[in-house]
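One chain of protein is taken out of this complex; the other chains stay put.
Labels for the chains are A, B and C, by order of writing; each one numbers its residues from 1.
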Amino acid sequence: MNRLKTSLGKLSFNNPITVASGTFGIDYQQFYDLNLLGAIVTKTITPELKKGNPTPRVYETECGMLNSIGLQNPGIDEFIKTTVQDYKHFTNPLIVSFSASTIDEFCEMLTKLEAIDFIKGYEVNVSCPNVENEGLAFGVDEKIVYQLTKKLSELTKKELIIKLSPNVTDIVSIAKAAEEGGASSVALINTLLGMAIDWKTGKSMIRRGVAGYSGVGVKPVALQMVYRVHQAISIPILAMGGIQNYQDCLEFIYAGASMLAIGTSQFSDPTLPITIINDLKDHFDSNKITIDEIKGKVWGIA
Amino acid sequence: MNRLKTSLGKLSFNNPITVASGTFGIDYQQFYDLNLLGAIVTKTITPELKKGNPTPRVYETECGMLNSIGLQNPGIDEFIKTTVQDYKHFTNPLIVSFSASTIDEFCEMLTKLEAIDFIKGYEVNVSCPNVENEGLAFGVDEKIVYQLTKKLSELTKKELIIKLSPNVTDIVSIAKAAEEGGASSVALINTLLGMAIDWKTGKSMIRRGVAGYSGVGVKPVALQMVYRVHQAISIPILAMGGIQNYQDCLEFIYAGASMLAIGTSQFSDPTLPITIINDLKDHFDSNKITIDEIKGKVWGIA
Amino acid sequence: MKDHKGLIVNNIKLNDHYYLLSIKIDDDPKELGLAGQFYELKVKSSQRFRVPISIYDIHDNIVDFMIKDIGKATHELSLYKKNDSISVLGPLGKPFTEAINNQKCLLITGGVGYAPLNYFKNTFPHATITWFHGGANKDEVFPADRIYTNDGSEGIKGFVTLDLEQYLKENMVDRILTCGPRIMMKNIVQIALPYVKDIEVSLEEYMACGIGVCFGCAVKIKNGEDFLYKTVCKDGPIFQGSEVIWDE
Partner (left out) sequence: MKDHKGLIVNNIKLNDHYYLLSIKIDDDPKELGLAGQFYELKVKSSQRFRVPISIYDIHDNIVDFMIKDIGKATHELSLYKKNDSISVLGPLGKPFTEAINNQKCLLITGGVGYAPLNYFKNTFPHATITWFHGGANKDEVFPADRIYTNDGSEGIKGFVTLDLEQYLKENMVDRILTCGPRIMMKNIVQIALPYVKDIEVSLEEYMACGIGVCFGCAVKIKNGEDFLYKTVCKDGPIFQGSEVIWDE
């Protein structure tokens, strides 16, 4: 019996472990068989090539890291021609992350991706600036999240995951908007906004100043958001934010996650996703429980 | 020459180090002379006695802590009668933190506190639920922050600090609202919303579930907010969030802080504020710089 | 109360789970603490909070702690060696009430709850002390007048409260002092209160500051018909059992 079986809205997985968009690439196949992952999530692509931000782009903080990659990617056409083809022969579900600066662009991208049968789902990155809304991120405005999701959900029958930004006053209302718009699941959290400065010189450690904060330091925030969102919506949750080991995964499952992504922690330990899968298997087997049995079952709250 | 001299809007301080509301009490005088602090900030008080939340109320996470004290305090009248009297004879400025659930209550509290001449300033905690606005925190709504600040600023000539919540989409607009309303400075950040779960049992480590996250794990977020707020407003900033040593203070000063508060880090090291003052003095003296000379002078951002 | 730089002078393994850590503190021995008080030990594995540990004994300027290895901090402490230094904050909290001569004290402890009562016993040699101690199994057992284990591996099989009512019917007891699992202390108060009014319990709660400023370590204490939260670290850890609200 596979106690690790899980699913998002329209996709089933052999285990609940996947990778966080932008922290993963085909190169990891040098370390393990990528089919062992519950699913594969690719780095966010955009309508056109993006060069990315000036450097320094990454910095390690006491409890995590900052990144300011600036969505460097070759653009959707090149992605379809080359990058995505590397994933053609894997048997686990392939989820493609994408982003754009207008709702129309999002729709055009989805249409292009729909043509590729081995893509099984989409993760829609709504943390990017919306040029039609004063450059505010799509993901901070529930009305726009609803509109965007509605349009996209009408264009596909595949798994449609909306990946939420944590830099909002009320993530619950944004998650609800995604659900109402027809998302089949939500992913959270993307990076928090953070910063670091060299105390000796006053120099920003990241060229762009403000950057994305991830890693173990964001875990309590991610867990809180997963919990609150799970209380409020009925579509499944792909959770991420600071996961370092199988114990962290269990916390997120208790909070309401159906699926988990490992991001930052891969950098120092490339085979970590596999270690976690094995540890989870041991845990579930020896405790004779399944994911569904404990999902969202956090207790002791009054 | 005292290179550590600094000020907020209407108050000058011998050094930039104070304590974060709720993490400090008169008991620390058993460890050092409280006059050594740049200023003293008391725990938030409310119009009536508050019993506080059920326990567990505190939990240590990998990179910080969660708290769910629930603003336990004896209420303003008892505070005026007893607690605040303990601070009568200190020579450094005393700043009193207070909070309420309606704007009128805030104003009534301020009026009561105005009668006490040795209170030199106020820190207005706007992270509490606003009963007139669906129980949303005052601090998430810029219009309400403006209204509240405006009313309070008309009632006092003392230092008026608005303490901002980081759990918002756009802290900059909230800070601007405080400035426009007549605040003489802003304090940030209060705690992020966080959570922790016992992975073995699924039990919430905090009885209320969601709690306030503080400590080193929030530092990148705090720094980012201080930086962005400093870019946008011209009143001074009292910064806090994960400060553990004088290097952290320098980061915040470069980001734009005029004054710094130590919170969580005191718990494992009660004399930490004094250590930090001494270290800062050494640093500023040996580098022959003053706070004003480096304040907000972060560079290398493009 | 001070933040002392302590020096480990001994760390003795008592069994697989328990050890006795002896720390030399350069201060007036009379200032080192009273029975029921505790220290907050600074460890590397817990950077924000310290570890509250009761005084097990004091001789000259050495404070003994009896510690049970249950997690990262208590495990780290088990590895400390002679001559290691450690920052210890204390003594903290309110002690047990002093025992007057010949006062008949019944001590009831469970597991590591043994620690603070050991110091009580040593502090008041002229009190008349009877000690019931219970634990899950024989690793949890230390010298006492009556021993109980859940699994019967030593002493009487059963909870430490097994014969309590019987004992109180047959014996005059002035005071009960107890430390152990909350459920044990709750049962003791329920059983014993009709016989003994003065029951001092030693409570535990997660702590942040340890000195009474943060209100983290709150426990519900009766306040007329109502209740209020008191702090274990400053108002306690010793409370009157009759005043604690046990049901939560």
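Following the convention adopted for this analysis, contacts are C-beta pairs under 8 Å (C-beta built on N, C-alpha and C of every residue); 3 or more make two chains touch, one makes a residue touch a chain.
None of the values given here were measured: they were computed from a predicted structure.
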Omitted chain's touching partners, listed by label: A
Touch criterion as defined above, residue of A:G64, A:G121, A:P220 or A:G241 at the omitted chain: A:G64
Positions on chain A contacted by the hidden chain, ascending: 22-28, 30-31, 43, 51-52, 54-60, 64-65, 67, 69, 72, 215-216, 264-271
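Convention: only the chains that are shown with their structure count from here on.
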Chain whose average C-alpha position is farthest from chain C's own: A
Interface ranked first by C-beta contact pairs: A-B
Chain centroid nearest the full-protein CA centroid: B
Distance between the centres, which are taken as Cα means, of chain C and chain A, whole angstrom: 47
Between chain A and chain B, centroid-to-centroid distance (C-alpha), Å: 33
Centre distance in Å when chain B and chain C are each reduced to the mean of their C-alpha atoms: 36
Multi-partner residues of chain B (each touching 2 or more other chains): 54, 64, 216
Numbers and ranges of chain C residues touching at least 2 other chains: none
